[in-house]
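Below: one structure, written as structure tokens.
The complex appears here without one of its protein chains, the remainder shown in place.
Letters A, B and C mark the chains in the order given here, with residues in each chain numbered from 1 onward.
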Amino acid sequence: MKAFQIGEQSGIQSLTATTRPDPVAAAGQVVVAPRLISLNNRDIQILRGSYGAKKPQERVPVSEGVGIITSVGDGVTAFAVGDRVISSHFVNWSGGDFGYHAFGFDLGVTHDGWLAERVAIPAHALIRVPEALSDAQAAALPSAGLTAWNALVEVGKVKAGDLVLCLGTGGVATFALQIAKANGARVAITSSSDEKLALARTLGADITINYRTSADWAAELMAQTGNTGADIVVETGGQGTLGQSIAAAAVNGRIVIIGVTAGQGLSVPNYGTIIGKNLTLKGIANGSNAMLAKLVRAVEVNKIDPLVAKTFKFDEAPEAYAYFAAAEHVGKVMIELA
Amino acid sequence: MKAFQIGEQSGIQSLTATTRPDPVAAAGQVVVAPRLISLNNRDIQILRGSYGAKKPQERVPVSEGVGIITSVGDGVTAFAVGDRVISSHFVNWSGGDFGYHAFGFDLGVTHDGWLAERVAIPAHALIRVPEALSDAQAAALPSAGLTAWNALVEVGKVKAGDLVLCLGTGGVATFALQIAKANGARVAITSSSDEKLALARTLGADITINYRTSADWAAELMAQTGNTGADIVVETGGQGTLGQSIAAAAVNGRIVIIGVTAGQGLSVPNYGTIIGKNLTLKGIANGSNAMLAKLVRAVEVNKIDPLVAKTFKFDEAPEAYAYFAAAEHVGKVMIELA
Amino acid sequence: MKAFQIGEQSGIQSLTATTRPDPVAAAGQVVVAPRLISLNNRDIQILRGSYGAKKPQERVPVSEGVGIITSVGDGVTAFAVGDRVISSHFVNWSGGDFGYHAFGFDLGVTHDGWLAERVAIPAHALIRVPEALSDAQAAALPSAGLTAWNALVEVGKVKAGDLVLCLGTGGVATFALQIAKANGARVAITSSSDEKLALARTLGADITINYRTSADWAAELMAQTGNTGADIVVETGGQGTLGQSIAAAAVNGRIVIIGVTAGQGLSVPNYGTIIGKNLTLKGIANGSNAMLAKLVRAVEVNKIDPLVAKTFKFDEAPEAYAYFAAAEHVGKVMIELA
Partner (left out) sequence: MKAFQIGEQSGIQSLTATTRPDPVAAAGQVVVAPRLISLNNRDIQILRGSYGAKKPQERVPVSEGVGIITSVGDGVTAFAVGDRVISSHFVNWSGGDFGYHAFGFDLGVTHDGWLAERVAIPAHALIRVPEALSDAQAAALPSAGLTAWNALVEVGKVKAGDLVLCLGTGGVATFALQIAKANGARVAITSSSDEKLALARTLGADITINYRTSADWAAELMAQTGNTGADIVVETGGQGTLGQSIAAAAVNGRIVIIGVTAGQGLSVPNYGTIIGKNLTLKGIANGSNAMLAKLVRAVEVNKIDPLVAKTFKFDEAPEAYAYFAAAEHVGKVMIELA
């Protein structure tokens, strides 16, 4: 089969085309033929060597996609050849609380991922895609979508009428916008680009703030919300934005910490505000398979259609990575297999 | 002022027109001139003597409405004459868990309610109505709306993709339908009337079941949901429907118990199913002022417009009661003051 | 190996001694040599044919025990020969919410259990027993102990100062008593025997009620608690006691439904009290592996030593069943292997 693997050199140019034997479905596994796969920020970080302690050389990268089962191993009864499926990338986080076991089996990091013509996946991590969902609706749910769902629903306890603040227009942020709207919330979103903010409004954003022209965007949000602020902040910005996120949060607000910039310390001037507003800050890393099943259902019921910035052919995977890394797009960057 | 009060005889004909001195705003209170008030099932029960231990004779009835403040007592700083407000009817349940103190100050039961030209209310129970809301959007929130909110959001933890089951098309059930839809849920609803079910579909109901033609409506719901059932059941039916509600619930489902038929014991054949599905049954009585504030926000953000069956004039209050008691309507029965 | 299996005839006399080939550890499994095993009410029900839809003939029964690993299958890295372990009996309920998958792999029901010289168990269901715990402290945790833990900690949210009500002195109830005391709660317990109540007091029970002499034991509990009642009721009694449990519960109380009597409908006169007190009723079936790990830690830190009524030899397993079924004992009935 054709595949891409992670090479030695640093940076996204280390993505290397290769051929490999087709994987065989071991007991409890299936083999999937990917149809549409989706890139995430961590795929770039992995190639740059800034994700985790060690660059996973020779690994097939990419942690999310949708495909068709081509073979099933011994003992697999819940799935059959021909089923269209997605998979948790933290293969062993079935449900309940996060644990370090999640990091132990991570598609695209510790085990071969989706950027190949075939990928072997334990059946217990799979979820069947409802017929009503397109490939594009399904492909980006396991990583970007699930992170947004965990942030808003599991941690944030979002409900109709809440104000959700999304930082920027990346994959997690735009999914968060859409999931928040599906749950009846109001959404504020920041960007350095008026074009991106206009796009966010087409997805339902209620308040848009250009942080280039409104550097103190927390104050701007407070001004636009009668000084109440955001019930939930989807903190994808990292250490550099946390201080403003604290300032922008409502009393009893929940700041869900997703983004971190490698090698940078945190420095915030308003630590006391965490007490003054009784804020909750909670770090998350993706989510469980049980959460993913709920997200799939929410997407189907609410017909959530993720914004796709651009779709590349399989052979153009390096171009897809470069396009993603340039960070000029809004929404998801995808790669389709014929 | 003109008012109605509860008379001696039993039944809704005991509603009696009267005149009284205008109430005076004591310290911490305001006086409100009602503009639109709304009837609930318990208003009927109160007149029939089947609500609580003792019929509250000479009480001005009705627990919810919207009005304008006409005077404020000493120490009231958060509200002013001219403000348009609603009020919790459990005046002293500000927030947190339910407690018996809620029953101790209950508008329309222990203290005079809304069916008069003026009503005195402690300021701490008031919520200002946003300008964007019509009187009709506001008037029915404190009782029917808040009960539905408590059931779905506080107890049920409703989220996008959940399936919510509403029993019948009464005031709580139709609010529950609308609040569930605002939170991105799917809604199933039962009725004995195809006309009422058609009306429910216009409010967004996804699954409608006529329990006259489908007597085993739990089995019908299971058949229509791939045997998964309802995540949340808004149990307004009372003892007679609980067995079917248990049968219709999903694994880990939450059955929120609101309705009870006086003097009738409970008898269900499927007690073991509560264990087999790990169900939660939770009784609620209305909700807190803190919940009501969240509901108002959700109504504004999602433009929820309650279904009004019919609106009567103040002098027609007895006709409004009779119309409500006939139970042929769908949605809210309201009374407007000139 | 020597083993007992479930025979054709009904009743506990269908327990049959047999010999079988030793189980072999398949990939992902270990084989355990039981040292001490523990009986539960459902073991009796299984033999009587009243547990689940179908009696599991030829199955090795018993769902909890402690033993030593004698061999490990391919891919098992977290455990080694010689490790002392216990196991979830719902093998596939790792964490998170209950699901029907729990019933799909149930030691002693769907798969061979502990009443043999060897038992094969998937490694992901195992928990290593800390050195500080005796075999007797460990053997009864997976079924009786875990059910009590789920009821009190996960559902009941027990905390110091709460009042916990346990019905009777069976295995779950006595564990609940001890776990409640470890969490700083006060405990009330009922029994028909003053001797059993005296024994409960030695385990820390604060309030003991003989329901033979105090038939209205709910009223008796209210009288002894200044009319506040129980925050948590561990409802092991079944349909026949639920009405009294509702009457004995505090405002906002949680009644955890564990016991059910086959073939009996529920009939309670005080359904409205569920609303009046805002009660929560929640059915549970055992618990997850993640909960079991927390229980083991709690037992170690608090040195919880379960009450053992009597310990039998392996060959005396039929006598152990008969002793258990007579229901004259207090605490756990155990079987030790040489």
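Here, a residue touches a chain if its C-beta (ideal position, glycine included) is under 8 Å from a C-beta of that chain, and two chains touch if they have at least 3 such contacts.
Computed from a prediction, not measured in an experiment: that's the story for all the values here.
Student: Given the contact definition stated above, which residue among A:Val24, A:Ala132 or A:Leu266 touches the chain not shown here?
Tutor: In the complete complex, the chain left out is touched by residue A:Leu266.
Student: Among B:Ser71, B:Ser94 or B:Asn252, which residue is in contact with the omitted chain in the full complex?
Tutor: B:Ser94
Student: Of A:Lys2, A:Arg84, A:Arg128 or A:Lys282, which one is in contact with the hidden chain?
Tutor: Here the residue in touch with the unshown chain is A:Lys282.
Student: Counting contacts across the full complex, list the positions on subunit B that touch the omitted chain.
Tutor: Counting over the whole complex, subunit B touches the hidden chain at residues 27, 94-97, 288, 290.
Student: Hey, which subunit A residues sit against the chain that's not shown?
Tutor: Spelled out for subunit A, the touching residues are 97-100, 238-239, 242, 251-252, 257-258, 260, 262, 264-269, 271-285.
Student: Taking the full complex into account, what residues of subunit C touch the chain not shown?
Tutor: Touching the chain left out of view, subunit C contributes residues 153, 157-161, 179, 182-186, 294-295, 297-302.
Keep in mind that, in the parts below, only the chains that are shown with their structure count from here on.
Student: Compute the distance, rounded to whole Å, between the mean C-alpha positions of subunit A and subunit B.
Tutor: Centre separation, subunit A to subunit B: 40 Å.
Student: Hey, what residues on subunit C touch two or more of the other chains?
Tutor: Where subunit C meets two or more other chains at a single residue, that happens at 97.
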